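Before I ask anything, here is the structure I am working with.
We show some of the complex, not the whole, and keep each chain where it was.
Chain nomenclature is as follows: A and B, assigned in order of appearance, with residue numbering initiated at 1 for each chain independently.
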Amino acid sequence: MDILILNGPNLNLLGTREPHIYGSQTFEDYFEGLQRQFPEHRLDYYQSNHEGSLINRLHEVGFSFDGIVFNPGGYTHTSVALGDAVASITTPVIEVHISNTFAREAFRHHSFISPNAKGVIVGFGLLGYQLGIAAIISGQLANKK
Amino acid sequence: MDILILNGPNLNLLGTREPHIYGSQTFEDYFEGLQRQFPEHRLDYYQSNHEGSLINRLHEVGFSFDGIVFNPGGYTHTSVALGDAVASITTPVIEVHISNTFAREAFRHHSFISPNAKGVIVGFGLLGYQLGIAAIISGQLANKK
């Protein structure tokens, strides 16, 4: 299967930024481990701090890939445009958040992405990405939404 | 590992109730499959329509089990008492919802359980329970929250 791991703003700082919330591993290190963990699948990785670039990438893979694991970072709570992009494509999207957004500030409790996602995984740290991939390769998302 | 699958109100009707939302498999059938899938772990199952019984069960296993996968059903959105129970125990609790609650009525978008859960999994159908168990047996929840 072809699967995109898509990360939004500030997630390039992972391992540097606020390690008491997000842990101290860089995402690149983690991603290499992910690829080794799922050798029979093709995993792509893209990160951008630009809302428009995230939309573009969703459009590019969103009609051919088998799944997208998407952590929209701070755009989660403010971007109608990203929510629309997720709704516009046919590839199923799994929304992932590293920290438990429901235990943080009130403005982090609402997501414009969730209503259009196949599933939402919140608060498991980096493990959440693995759970998202596992969901996609289970083949059980096909008939939902 | 000792893991409790805990289901809240109306989930006893699974397979009967609104199958266009929740699917047509009964939870008992699904649970047998779960046990076969994780043979080296002890999986318990409990369902109740009583808020108090759910609290009691959380108390009973919440200081000795290794994890709880909890679908609080309709109590998710209204029960401070269940949220307090989850906060009171030491066993990590994974909150699971079968349907995508964020794509349904507004009153289903808020959970009193989530701020106290180790992680939240929403919208994957019954697959969500498996993801929750996988998270627990990964051993990666230990140092969170």
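Everything that follows uses one rule, which is that contacts are C-beta pairs under 8 Å (C-beta built on N, C-alpha and C of every residue); 3 or more make two chains touch, one makes a residue touch a chain.
Model, not experiment: these values are computed from the prediction.
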Can you report how many copies the full complex contains, not just the 2 shown in place?
12
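Here, only the chains that are shown with their structure count from here on.
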At what distance in angstrom does the C-alpha mean of chain B lie from that of chain A?
23
Write out the stretch or stretches of chain B touching chain A in their complex.
100, 102-103, 109-111, 114-125, 127-128, 130-131, 134-135, 138, 140-141, 144-145
